[in-house]
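Right, I'll just put the structure down here and ask away after.
What you see is the complex with one protein chain gone and the rest in place.
Right, chain A next:
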Amino acid sequence: MTATYQQPDAQGYYGSFGGAYIPEMLHRNVEELRSRYLEIMEEASFQKEFQQLLRDYVGRPTPLFLAERLSKAYNTNIYLKREDLNHTGAHKINNAIGQVLLAQRLGKKRIIAETGAGQHGVATATVCALKGIECIVYMGVKDIERQAPNVARMKMLGASVRPANSGSQTLKDATNEAIRDWINNPSDTHYVIGSVVGPHPYPDMVARFQSVISAETRSQLKAATGSELPGYMIACVGGGSNAAGAFYHFLDEPKVKLVAVEAAGLGVSSGMSAATTQLGTPGVLHGSKSLVMQTADGQVVEPHSISAGLDYPGIGPLHAHLFKSGRGIFLSATDQQALDAAFNLCKLEGIIPALESSHALAALNELKLKADDVAVICLSGRGDKDLATYMKAMEQKG
């Protein structure tokens, strides 16, 4: 199997990034997944159940919305792919449903997940409640404090939320704890990773589950404009799952510019940033080789972003490859630029976006789009979870 942008090679490499750097204790589980994920995903019964849930439970297809006043403000044509309208409020549920259905077919009885902002944790807890499966979510102690409403949601949905006390007590440490749980529970457990990170086959599997975003976009855009291909596809990148889904069916369409927007935090060179492609170097984190924010001595550093969902010191191997090969355009937005973009969207379109998605919106200021350009922005989630941050920003503005 040769690699394209869409398809990693047989060992899970996108260019020089990917692979499965896992201890032997995880080998059987990861190998079981690797050898079966494609076959299960292609089964008619799987597809039937998956598509039905995406439609009747999640509410797909999500609209592709022509944002007229926003377009006018930038003198171009901007469509919003409304992942914020999904059940649970973000794209994360597409992947959570896919993986839980897959885990059931592998005979797994127990689901574990990591979460940062809590969106992936809520999505996974939701699907587990729907299917009556035990669900354990690892979350950094600091994030548990910062994201109280999502912690309450997960508990209400019946999941147990386990605090990750180790290291920096945020998303990367929650991921470490989930991996350790998997090591200690080798037979009955499936680990639902929330982004296009982790050992092969996770990046490819999660990208496939999220690819519904670009599949729908293609046909919706055709109906709206007569062409399936936008000039620009814009998405924010934490680990990179909404971006991978938004890019997926355009990856091998060179005419479509793929714009990935990372979180610059207080500024790329402020020391308080999460712009992994700008600040990272090749390394191994959470089971794959990619770009990693780390010290010269190879210790992983704690990133910063106002948005917990982008506050991750790595990036999926697909994106590292898009960056290195030049296929992707990598931009970044600061905390303040993201906040401004969020308030702008509220005012112009009556949509309160997630802070993560606001980073994608902020890229409009840098892209210099022309009057006849067509740009699609993946609005990965809604802003309910970020109200406390938005309220604080409003107070400061006065």
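The working rule: contacts are C-beta pairs under 8 Å (C-beta built on N, C-alpha and C of every residue); 3 or more make two chains touch, one makes a residue touch a chain; residues count from 1.
What we mean here is this: contacts and distances are computed from a predicted model.
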* What does the UniProt entry say the missing chain is called, choosing from "4Fe-4S binding domain-containing protein", "NADH-quinone oxidoreductase subunit F", "Carbon monoxide dehydrogenase medium subunit" or "Tryptophan synthase alpha chain"? -> "Tryptophan synthase alpha chain"
* **Chain not shown: contacting residue from A:T124, A:N176 or A:N344** => A:N176
* Which one touches the absent chain: A:L66, A:A129, A:V268 or A:V284? -> A:V284
* Structure fact -> The missing chain sits against chain A at residues 11, 19-25, 27-28, 166-167, 172-173, 176, 179-180, 183-184, 186-187, 281-287, 292, 294, 296-300
